[in-house]
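Before we start, here is the structure in question, set down as structure tokens.
Note that this complex is displayed minus one protein chain, with the remaining chains in position.
Per-chain numbering from 1; labels A and B assigned in written order.
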Amino acid sequence: MSILELRDLSVTYRTEGGDVPAVRGVNLTIEAGDTVGLAGESGCGKSTIAGAVLRLLPAGTRVDGQVLLDGEDVYQMNPGRLRAVRWTSAAIVFQGALHSLNPVHRVGAQIAEAIRVHGSVDGRAAATRVGELLEQVGIPASRASRYPHQLSGGQRQRVLIALALACEPKLLIADEPTTALDVMVQAQVLDLLASLQRDHGLAMLFITHDLSVLTHACRRLAVMYAGRIVETGLGVDVFRDPQHPYSRALAGAFPTIGDPSSRLRPSGLAGDPPDPSALPTGCPFHPRCTVAVDACRTTDVQLRPVGSASSEASAACVHVEPR
Amino acid sequence: MSPDAQGPPTTDTLVSVRGAHVRFGAGRGAGTGAVRAVDGVDLEVARGEVLALVGESGCGKTTLIRSMIGLEPLAEGSIAVDGLEVTRNARELRALRRRAQMIFQDPTGALNPRHTIFEAVAEGLRIHRVDGDETELVTAALASAGLRPPERYLRRFPHELSGGQRQRVLIAAAMALDPVVLLADEPVASLDASIRGEILALMRSYVDTHGVSIIAVTHDLGLAWNIADRVAVMYLGRIVELGPTEEVLADPQHPYTRALLSVVPETRGLEQQILQGETPDPSRMPAGCRFHPRCPVVASGEAARLGIEARCRGEDPVLTQRSAGHTAACHL
Partner (left out) sequence: MTAVSRADFLRRFRRDRLAMFGLAVLILFALMAILAPVLVDDDALSAVASLDNPTWASPSGDFLLGTDHLGRSVAAQFVYGSRVSLFVGLMATIFTIAIGSIVGVVAGFAGKWVDAALMRLTDWFLVIPFLPLAIVLAAVLGRGIWNIIFVISITSWPSTARLVRAQVLTVKERLYVDRARALGASQLHVVRRHVLPNVAPLILASATLAVPISILTETTLAFLGLGDPTQASWGKTLEEAFQAGAISRGAWWYYLPAGLGIVAVVLAFTLFGRALEEILDPRLRER
């Protein structure tokens, strides 16, 4: 059974200015131990999906479709069951490690709290477990008595990962976990996530706008635009041979150093992400698309399998030949 | 410092930095405790040249460009931009701050939320009492930064614009003063990856059309590959490698540059060298080569095999020439 399955998930925020469809019919499956990356610009709905999985969206937000966590619909759970599932089945690591930790509590106490809320563990056992978890993310156990501000940015991000792992979840959702970090520290955290995934068979949903990081960290990739997945496939394929023009532009934003074709030729995508409350007609990407044809203005192509039968690729563009 | 540490001999030097030191706190003395943010930098940037200043946070790269317009006072050394010395004299500083314009990492924070786009661009024109029709100058600047039609933006507020548009506004505001050099502090780091290229292309286009120079502070070597003619790699307040972009990125001489390059996802088959430990602390400068505590060459024992380990631990290396215009500060 899949760890996580999103079936036709739609999320609509209700604001004073009217309804804003943030996610518009997303299907996504993550098998146990698999790593899936969700890429896209800010406002494309990728972080909303993270919130939708654990029902962390603002009250009043409309969610349609199904979120199956370990086969169980998250939106049918009673509050007690939901609390149990959060952290034990799936846990989230957010960006901005400073804000996610309580500044007035020692980091060890914060991890211990998560352990004790979700299991009948006595204080000593919890303390031992905190030490193990910290060592696991590469922080000396003695640092448990530090306060968040006494740790560096990279260490705080590691503490958050330890916190997420406290109840041995099967799925880790990482929302921009390395965005605020320095290059070298980012590499350290990515390395850590990769080793956790390898050693513990953790499934990961990795969300970021940085396609190059995703390619590095994930087996499969899904590219989102305007609340929908426009391309999925194996990470390497999406990065090296993108099918959708949007994925192509995203991939092109990361030059290969040493590649003469990108030397002194920065490539990017013109225009800005569309306003989710006023999406263009047809394919929402057509106003920014360099290969748009007339049909794009009227027809919104659905995701369809492409390439050879053995590939896992799909794309939503009139230009890709359906398999 | 050896004479060949100055990069390529250029006839038209625009920015020249000589023995620059910037210190924070603890009496600003050279002794212990003071943060030696910039710790002896020599650098020349030619007219129309794009230089990428690369390094981790805390390496002093931002402080260095801020000191070029007197936003951080120099403790030692001198900096001149377009023949103007950086001084503490208010009048001279003002003249300097017209010729050198800064671009900030966070365009949202750099725009006053209460000011319209027109006011944001006109602010510099008013400060420097630039002649000409204000509206005309502002619209021309906005249009040249790709905000078209410019009239549509004049009365809008920053929060009504996207991040990319805000950065364009700031670039327009800088270019409206017809500067000779843009000092760009992580100009695209806060933007979505997809739109970074457009902003970089815009900045690069001013080099061709206006002959402006750019000093771009970044931690992103891809950005250097995209727009820079030369790359300077900084570590703990000092330039440890400097040279033409192709050379530095294709044939890095300093182990630190090599490590930085190896962690860029999707470079070329470089074996990853993830440096352990935190970003270095400029208030506690290691003895000898400042990089030796994290240096993979020292850690792997290769330095010992080559018989240079004692020098790494005890002797501060200076920039020495590796090939034409390419220097590195390493005992290797």
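Before moving on, here are some points about what is shown:
The rule is short, and it goes like this: contacts are C-beta pairs under 8 Å (C-beta built on N, C-alpha and C of every residue); 3 or more make two chains touch, one makes a residue touch a chain.
Remember, it's a predicted structure, so these values are computed and weren't measured experimentally.
Here the chain not displayed is in touch, across the complete complex, with B.
Contact with the omitted chain, checked across B:V17, B:L64, B:I79 or B:A110, is made by B:A110.
The residue touching the chain not shown here, chosen from B:L93, B:A140, B:A189 or B:V318, is B:L93.
What chain B contributes to its contact with the hidden chain is residues 69, 71, 90, 93-98, 101-102, 104, 106, 109-115, 123-124, 127-128, 157, 159, 170, 173, 177.
Note that only the chains that are shown with their structure count from here on.
For the pair chain A and chain B, the distance between mean C-alpha positions equals 32 Å. Of all the residues in chain A, the ones that touch chain B in their complex are 41-42, 152, 154-155, 182-188, 191, 209-213, 215-216, 239, 249-250, 252-258, 262-270, 272-273. Residues of chain B that touch chain A in their complex: 56-57, 162-165, 192-201, 204, 219-223, 225-227, 245-246, 249-250, 259-261, 263-268, 272, 274-276, 278-279.
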